[in-house]
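With one protein chain removed, the remaining protein chains of the complex are shown where they sit.
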Amino acid sequence: MFYIHCPYCGELREEEEFHPKGQAHIARPADPASCSDEEWGDYLFFRDNPRGIHHELWVHAVGCRKFFNITRHTVTYEILETYKMGEQPRFTAEYPEGRPSRDRVEPAPLREGVRA
Amino acid sequence: MSNVATFDTRTEAKIPVESPLTYSYRRSGAPAPTGKSRVVLRERPFLGHLILRGGAIVLDEAVREVLGVSLPGEPQGLVQDADGERSVQWLSPDEWLVIVPGGEEFELENRLRAALGDAHFAISNASGGQTLVELEGEAARELLMKSVIYDVHPSHFPVGKGVTTVFAKTTVILRRPAEDRWELVVRRSFADYTYRWLLDAGEEYGIGVER
Amino acid sequence: MQRYSGFGLVKHALSHHENWQRQWRNPTPKKAYDVIIIGGGGHGLGTAYYLAKEFGIKNVAVIEKGWLGGGNTARNTTIVRSNYLWDEAAALYEHSMKLWEGLSQDLNYNVMFSQRGVLNLGHTLQDMRDIQRRVNANRLNGIDGEVLDAKGVQELVPIMDCSKNARYPVMGASWQPRAGVARHDAVAWGFARAADAHGVDILQQTEVTGFKIRDGQVYGVHTNRGDIEAKTVGCVAAGNSGVLAGMAGLKLPLESHPLQALVSEPLKPVLDTVVMSNHVHGYISQSDKGDLVIGAGIDGYNGYGQRGSYPTVEHTLQAIVEMFPIFSRVRMNRQWGGIVDTCPDACPILSKTQVKGLYFNCGWGTGGFKATPGSAHVFAASLAKGEMHPIAEPFSIDRFNTGALVDEHGAAGVAH
């Protein structure tokens, strides 16, 4: 059972206070009408399912009720980081040890994405 | 703000009222505290409960002006006024719970709205939807350990802290306003379950109910 | 293949069991096969078996990265039923059920398919509506089943609390008498032995590390034991399908989640049927060894760790003790987790892909074991003919773009 650092509450809290909401950073297409059926199907259903580092959307349901993202290893279940909406992960499949700090990244677009 | 409909749901008229635990007392009884009670439960019904939503900086100014206490800006913060009758608790980065003596809430809402003017905020009255349950006594902490998943050890839960967390199979807002007193803010529809749970788990400590 | 029988046992006993043959060989990989099956679980071994037996394709390799039958085949709660709601799913699972009914004899391996019946309990009015809907559909699809009231349930399972005092009293149930349980390991071993006898090479401890694809056509795989070629490759690797798809540059609508199960200590038999409840969320049967075999829920997050969160186990046992208060003093011996690939509509994927010759059989979620022979059979037919078998057709990947989902969530809930 996970012990999750809520970036809004600023402390570690029990997994029972949270709900997982699937893969993070699935932005809703800005113009749905111009999407093909394939693109819309992709947005609705197709997900990364890595054995390794994964970015996930969680909600602190019994707590501050805020959504945030977790970078977690799907085999060891180690949580590498949690971060607020609008922030980018430091740990990625490309940078499993963490992105070099000087390699600053642009803030994420406002649209963070949900799961239908 | 005229674009929002405020409404005083309380009346000064003599109308019979029922607190969320009224039914529970009838159904499950309320064992009176005895000398052997290591924990005592007490409902503080009919208080004014307001939910404040908005940015901390904007709200802080208004709350200080109207209530005379500063808005707890840090997570899990709980502040009270001098006599402990009024409190403001951090619930989330843009959400606070204000509890005041019953009857003050509507005027408070109006004064806050006036102070906040055109800012983006929201105030919702939740007074009928929740109640405050106090636990006191040497076994109060252990009773809480049976019930909530949050760490209630004094080193982790000092006076002046409050959290929303899991209580048995429901949710509770748990606060520690004083060394020897804990408060549970309980939703009305879950109050009976919470009460029965506390009586059951508190049996070991000879729990008593003050009415 | 050495034929098994009671007489054979006696004969072997007299020679101190010194003459038993290997149940399957441990071959060296050939350079090329007609068909490669990736995944040596029940579905994969079954696919190879039916390819060889029914379609005459015997030059087949089954590639397994660990030991055969070591994935979900070895980790499930062994429930077999076919009372699915939608026509497409019902056809698939009933096809499987019919194969289960003769499987021990077909394989000459006792898979202990025990048709002790499955109850799906209803605890609310909506549960009962759903049950009636499903049983009516089953009946018109030729699948056995009836709706029982609380009294009928109590007669079948005297030790269950069917009283009104329960938090969510039992209002009734659906009852499929032909459903039941089977011995999970035996299914993998039986298929392996029979496939091996037909000449199929089962390559254990062999891990696929990539696909060989040219001009949109697959022609082999890379493995830790060298390259192996074949123009037809079927992926049947529950818990690993997403990773394999990634190697082929494909994305699947799958998420892999932990699914937990647990057993009690062995007890003298007290429960002869399988009891499942969506609403209080738990299911239970008692094995021939006496263990209560109990299914816990699926954890909501992705995980390949073969373990889940403890509260899931707590909730499951709360449900079991709510239904069977007499089990409160019984003890839980062991828990474990499997990895289930879940699809958005709780139905599997049996499909061609954009890569010619590369097929996927995956996404069984929590319901794969019961489908083993049926899935294997229609998948084998599809690989053999290069066209999806009519029963497999509705389960193509395309449905996630067209919207033609086969949504079993409402009916399946606990889909084991």
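Chains here go by letter, A, B and C, matching the order in which they are written, and residues are numbered from 1 within each.
Throughout what follows, contacts are C-beta pairs under 8 Å (C-beta built on N, C-alpha and C of every residue); 3 or more make two chains touch, one makes a residue touch a chain.
In this text, contacts and distances are computed from a predicted model.
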Checklist entry - Considering the UniProt annotation of the chain absent from this complex, which name among "NADH-quinone oxidoreductase subunit M", "Sarcosine oxidase subunit alpha family protein", "Aminomethyltransferase" or "Branched-chain amino acid transport system ATP-binding protein" applies? => result "Sarcosine oxidase subunit alpha family protein"
Checklist outcome for this item: Displayed chains in contact with the omitted chain are A, B, C
Item to check | Selected from C:M112, C:L156 or C:V243 as touching the chain missing from the view | outcome: C:M112
Next on the checklist: Using the touch definition from the top, which of C:A61, C:A74 or C:V274 touches the missing chain?
Outcome noted: C:A74
Item to check | Absent-chain interface as seen on subunit C, which is shown | outcome: 4-6, 8-10, 12-13, 16-18, 20-26, 66-67, 70, 74, 87, 91, 101-102, 104-105, 108-116, 123-126, 128-137, 139-142, 146-147, 159, 166-168, 183, 185-186, 189-190, 204, 264-270, 280, 287-290, 305-307, 309-310, 313-314, 317-318, 320-322, 325-336, 399, 401-405, 407, 409-410
Checklist entry - What residue numbers in subunit B mark contact with the hidden partner chain? => result 1-5, 7-11, 13, 15-20, 22-23, 26, 36, 45-46, 51, 53-54, 94, 120-130, 142, 145-146, 148-151, 153, 155-156, 168-170, 187-190, 192-193, 196-197, 200-201, 203-204, 206
Next on the checklist: Even though one chain is hidden, which residues of subunit A still touch it in the full complex?
Outcome noted: 1-3, 14, 21, 27-28, 31-33, 35, 37, 40-41, 43-44, 57, 59, 61, 65-67, 75-79, 85-86, 110-114, 116
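Just so it is clear, only the chains that are shown with their structure count from here on.
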Next on the checklist: Could you work out how far the Cα centre of subunit B sits from that of subunit C, in whole Å?
Outcome noted: 50
Checklist outcome for this item: Each of the following residues of subunit C touches two or more other chains, namely none
Item to check | Residue list for subunit B, restricted to those that touch at least two other chains | outcome: none
Item to check | subunit C contact footprint on subunit A (complex, rising order) | outcome: 1-2, 15-16, 19-20, 22-23, 37-38, 40-42, 44-51, 54, 56, 72, 74-77
Checklist entry - Can you list the residues on subunit B that touch subunit A in the complex? => result 74-76, 91-93, 95, 149-150, 163-166, 171
Next on the checklist: Show me the residue ranges of subunit A that touch subunit B in the complex, using the header's touch definition.
Outcome noted: 8-11, 13-14, 16-17, 62-66
